[in-house]
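Only one protein chain is missing from this complex, and each of the others stays in its spot.
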Amino acid sequence: MDLKRGFASDNNSGIHPEIMKAIEDANQGHCIAYGDDAISEAALARFREVFGEPLDVYFVFTGTGANVLGIRAAVQSYESVICSEIAHLNVDECAALENFTGCKLELIPTSDGKISANNIEPLLHVVGNEHHAQPRVVSITQTTELGTVYTPGEIQNLSDFAHTHGMYLHMDGARLSNAAEALGVGLREITADVGVDILSFGGTKNGMMIGEAVVLFNKRLTGNFKYIRKQGMHLASKMRFISAQFLAFLNNDLWLRNARHANKMARLFAEELEKVPRCSITQKVEANALFVSLPQNVVDDIRKEHFFYIWDESVPVIRLMTSYNTEMEDIHTFIQTLKSVMGF
Amino acid sequence: MDLKRGFASDNNSGIHPEIMKAIEDANQGHCIAYGDDAISEAALARFREVFGEPLDVYFVFTGTGANVLGIRAAVQSYESVICSEIAHLNVDECAALENFTGCKLELIPTSDGKISANNIEPLLHVVGNEHHAQPRVVSITQTTELGTVYTPGEIQNLSDFAHTHGMYLHMDGARLSNAAEALGVGLREITADVGVDILSFGGTKNGMMIGEAVVLFNKRLTGNFKYIRKQGMHLASKMRFISAQFLAFLNNDLWLRNARHANKMARLFAEELEKVPRCSITQKVEANALFVSLPQNVVDDIRKEHFFYIWDESVPVIRLMTSYNTEMEDIHTFIQTLKSVMGF
Amino acid sequence: MDLKRGFASDNNSGIHPEIMKAIEDANQGHCIAYGDDAISEAALARFREVFGEPLDVYFVFTGTGANVLGIRAAVQSYESVICSEIAHLNVDECAALENFTGCKLELIPTSDGKISANNIEPLLHVVGNEHHAQPRVVSITQTTELGTVYTPGEIQNLSDFAHTHGMYLHMDGARLSNAAEALGVGLREITADVGVDILSFGGTKNGMMIGEAVVLFNKRLTGNFKYIRKQGMHLASKMRFISAQFLAFLNNDLWLRNARHANKMARLFAEELEKVPRCSITQKVEANALFVSLPQNVVDDIRKEHFFYIWDESVPVIRLMTSYNTEMEDIHTFIQTLKSVMGF
Partner (left out) sequence: MDLKRGFASDNNSGIHPEIMKAIEDANQGHCIAYGDDAISEAALARFREVFGEPLDVYFVFTGTGANVLGIRAAVQSYESVICSEIAHLNVDECAALENFTGCKLELIPTSDGKISANNIEPLLHVVGNEHHAQPRVVSITQTTELGTVYTPGEIQNLSDFAHTHGMYLHMDGARLSNAAEALGVGLREITADVGVDILSFGGTKNGMMIGEAVVLFNKRLTGNFKYIRKQGMHLASKMRFISAQFLAFLNNDLWLRNARHANKMARLFAEELEKVPRCSITQKVEANALFVSLPQNVVDDIRKEHFFYIWDESVPVIRLMTSYNTEMEDIHTFIQTLKSVMGF
């Protein structure tokens, strides 16, 4: 396919130059494999500075891997994981959670991607009853699958509720950087400081080549994670090249600069889209995702020029994602196509 | 740890310059994620040229992932996988096979790392009996965990036997390049041409950064592998950067040049070691591994200078691996240390 | 607890005398274990008469076992099972399906316990997309968890739809006898004859001591079920005592006589309940279940005398089940308590 630069997903962009340089710099001589090297040690130290002590960090390859293996640290097969019905964990991971952990997902309907303690409470009536999988983890996505952002207070409420009921709070932070930037806070303020127990921290969607981190804030969960990662087939032999990426990502605020750009592009994109008649933005543009309803008949024609996902065929609503290297030119081209297809 | 360049494993070396360049070259613009891009298409085409038609190729991140997911394509949970008792699949993968597939491993003792049809036959008396897991896959490692090499004839015998009994032949080819080089044949001659059904083809140990390939030669196994890979948490979003590495690896015979160097270094190393009194090489040096028995009292002192694995504590026997960028200097330094520790 | 005979569930009753006699009669001499005996052979033959050829039958111990193992015959871990959100399979089996098969359940909201092809169709947009578990089985419950009954036509529609889309139809027939009796048809007319592929046929709730049957109508599913059952820990050694129960259950229409009684008692119970003010029956009483809404304040007091399940705390709605040995006396006693608590 020979498509224009597009908005299908932030993972369609490549490797940020600072990340690429870090990989090159790490390519010196021999190194003990599996993470017992100086770069990996430095990366861990940097995570501890950014996210606060105590914590353990384990690098994996994919967001699905981070979610499933991270949650595995907290669950037994006869337990359940509560998340929104549109959670990536539920919808886009080919039942990896069910298969690897044996657990059931309990789903909460959502209109803006978020869930709250009020939604969770009714699911707890099964506690203690052997016929039902026992709730053990609440999983939220930050930013949500609808591009919205949980505030620190909302997260604190969820973690308080979870802890009160003997549960853990997991955060799918594939786009955590975008959320922190949107809120104007650091990564720690929306994770460690507000009671998150397990974090999937995404690098790939924000400029890395390959790399996600499972960050464990709850020491009760850290004892055996190295075995979970290895059994889960996610232990990298040449670990230094993942570690080096994360080091560059966290140093000099690259994560933040990248997220800032992506978020800014989304806002500008939204402004442009709002000027187009019969286009309407259906979710608050809080980070780098835009959900846009369009007339039914134009979607196919636009797709001939730009690849993107259709979120809801029935309306239709399409999803557009900006990334660390989206350019104004990309936005203008898209708007151009849109207008042209719509006959303006 | 500040150790000298060493022989712990071929995965202690870094990224070959041609691979690095391929990653850089691939970092142009936007690309559809998950493998639907031009580089991935080219890599697949190149695999087809090298390994022959028909086949399907799926890239994953680790050798454990390649082994477990590849075998998963052929087994049901109530079936068993037959391998040598020292197979990486059995010894070094933290029960990933058992956990992901539910299958039992049936183990065959081996003195040189190889197994044969004669060893497998007695395990087939359980066929049809519901109390026992049913043999479905024979898995061999090429080169073996003891550095030896299966000949094409030996592989053909194993695949004939497997197919006669309704089983598939899987090859853990983490070091397939080294085997092909040692035998003076192409990759196809020891896989597709001699009946291998499922291949784990290793890139990481021979100069790549991250990347292993599951190559399916048996069309009956290919229908659903994409779901297995995704559920197995091994679907890369920025796939082009794995594909680009494999393209460079297969183009211009990089796989072969790298393997040739590593194998040559092992032979030279062996020659040097044989000159050292009380040192003896315990397995044929057919590729890039050396197994060396040493006096008990010297091992710890050598390890202060060089990291390597002790294969058998009781003798002791140590394992030394050469790689694509082992230098004569490295060998001389090691021999120096060895002699010095032994008092020569 | 010393409660009166009650309506908590049809599994609160004991063993029907004809079943008990069959167990006693089977207790003669020695028998080869695991089902290779004359009684088991006779039971299989009887199943074939009742349900029609071709089919295979495997006895297991529990309804959960029958559902999970039966469905396992048709699915791979990366596939999904579609059922109603109140399906026993989803709600009451402690995630046994997810754990044993690795599959995801896709849930359909229902007001009367039934689902239809219209509900399933939207779930099929994921077909062929590796990010999503692939729909492979539709599972319905007969009678439903709300006591309603699928007509033969409704089942045929579902199986036609399933087969058209490469899926199988599973029926949780824990109370299949009650459904057949209610419809005035045989067991075959609502299973084999209308396209059911996999049936969990319940014995325990209708007068047996222990025993459920997995009945496979689709020959493509039968090849390996014996291994699934054994690996699933449901192979009985003294099989003859399960077989003998099923033989008695199918002979002389015991299944039908028992179901007829239970259904009749439910109808009579409904008539009595309808006479009680502020009591209303919320689902059609088509078989042996009654769902009754009551004033909030009376439920606890009634429970002091009779054990039953509260279906929906918010209304509240309680569930009452009649069984093969419910007596009019039981009904009268319950009505008495109800009236007394309500102050009539």
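Going by the order they are written in, the chains are A, B and C; count residues from 1 in each one.
FYI, a residue touches a chain if its C-beta (ideal position, glycine included) is under 8 Å from a C-beta of that chain, and two chains touch if they have at least 3 such contacts.
Note that the structure is predicted; figures quoted are calculated from it, not measured.
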* Residue, one of C:K230, C:K264, C:K284 or C:K339, that touches the chain absent here -> C:K230
* Asked: Touching the left-out chain: which of B:R5, B:R46 or B:K104?
  -> B:K104
* Asked: Which listed residue (C:N11, C:N119 or C:S293) would be found touching the missing chain in the intact complex?
  -> C:N11
* Tell me where the left-out chain touches chain B, residue by residue. => 77-78, 80, 91-95, 98-99, 102-105, 107, 125, 130-133, 313
* Quickly run down the residues of chain A that touch the omitted chain. => 34, 76-79, 102, 130-131, 133-134, 224, 226-231, 235
* Asked: List the chain C residues touching the unshown chain?
  -> 1, 3, 5-6, 8-9, 11-15, 20, 23-24, 26-33, 36, 61-65, 68-69, 93-96, 99-100, 204-205, 209-210, 227, 230-238, 240-242, 307
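In the analysis below, only the chains that are shown with their structure count from here on.
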* Asked: What is the chain whose Cα centre is as far as it gets from that of chain C?
  -> B
* To do: Calculate how many whole Å lie between the centre of chain A and the centre of chain B, each centre taken as the average of the chain's C-alpha atoms.
  => 33
* Among the residues of chain B, which ones contact at least 2 other chains? -> 227, 230-231, 235
